[in-house]
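Just one protein chain is left out here, and the rest sit where they should.
Moving on, here comes subunit A:
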Amino acid sequence: MNRKLFSFGSGPFFRYHAATLTVYPMLLLFLAVALQHPIFLLMLLAVSVLAVWRGGGLSAFGTILRYAWPLLLLIVVLNVLVSKDGATVLWIGPNLFLLGKIRLTMEALLFSGVMVVRMLIVLAAGALFVAWLSPDRSLGLLGRIARRSAVTAMMTTRLAPYLAEQSEQIGDVLRTRGVRLDQGGPVQRIAARKPMVSVLLISALEGSWQVAEAMEARGYGMGRRTSYTRERWSRRDGLAWAAMTAAVWLTVQSAWSGWSEFVFYPRLIGWPFAGGAWIAALVLGTLLLVPPLFAKRSRR
């Protein structure tokens, strides 16, 4: 299980600069949070899913959804049950303890649906980030702005798989000595794992001393740090950044001119064909499609 979990870096390598691969999912997240017009968000969702597919993260997105669906359901249920500000009443329900009279309104229903779409875009952006950028490349990028934090994080990414492997070995040793790690009730199983954590802690701390000595032997903290990067800017990056900049500009312009304005309560305003919403959303979607469409995989 651990080997599969720590198999990062084995995915496809995209020929974009790490900064492009980092900023694009962040832009999707930012736009999802900044906008609340249904047309814009639906367009963003379509683009995000397509980007996840291009980035090779569709299965990861599926796994996230398997865990996230209760949260999505909760968003719908809570908004529908609690919000009483909507004017278009669809159904009046019974009096519930602490919640009062239940009023199912069209506004609350639409708002909860839109919030689910927002959450789906955010989850897709997370899946895309992990799928198309290896931790090595993302932490390498972090190293340019926060060197010490990046070194700490990189060391942790190296140590975690090593310790996980060690924990498996400790588990095997414990099993040969008759410890039953996977039998009995939860308390017994938790107590059986206690020696594993103790051995791991001591081993990790002892190991950290050797790591520190190795760092010092290689000149850590002795003056200016040298660096080497394999990240290269290409014309492809230029195109992606131009499209992303234009997308940000269009979002600001849409907010300024009221195209992306949408009011849910007390009555829906802006629905469904208000102003230039459709055209602006379509152009925004097209611009955001540029980076994933021009993403090219290559051999390492």
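Just so it is clear, contacts are C-beta pairs under 8 Å (C-beta built on N, C-alpha and C of every residue); 3 or more make two chains touch, one makes a residue touch a chain; residues count from 1.
The criterion applied here is as follows: contacts and distances are computed from a predicted model.
K.L.:
Just go with whichever of "Autoinducer 2 import system permease protein LsrD", "Cytochrome c oxidase subunit 4B", "ECF transporter S component" or "Aspartate carbamoyltransferase" UniProt uses as the name of the absent chain.
P.N.:
Options "Autoinducer 2 import system permease protein LsrD", "Cytochrome c oxidase subunit 4B", "ECF transporter S component" or "Aspartate carbamoyltransferase" narrow down to "ECF transporter S component" for the missing chain.
K.L.:
Can you say which of A:Q169, A:Q188 or A:S208 touches the chain missing from this structure?
P.N.:
Here the residue in touch with the unshown chain is A:S208.
K.L.:
Check the options A:W53, A:Y265, A:W278 or A:F294 and report the residue that touches the missing chain.
P.N.:
From the options A:W53, A:Y265, A:W278 or A:F294, the contact with the absent chain belongs to A:Y265.
K.L.:
Please give every residue of subunit A in contact with the chain that is not shown.
P.N.:
1-2, 5-6, 8, 29-30, 33-34, 60, 63-64, 71, 74-75, 78-79, 81-83, 85, 98-99, 108, 111, 115-116, 118-119, 122-123, 126-127, 129-130, 135, 138, 146-149, 151-153, 155-157, 159-160, 162-164, 167, 182, 186, 189-191, 193-194, 196-198, 200-202, 204-205, 207-209, 211-212, 215-216, 220-221, 264-265
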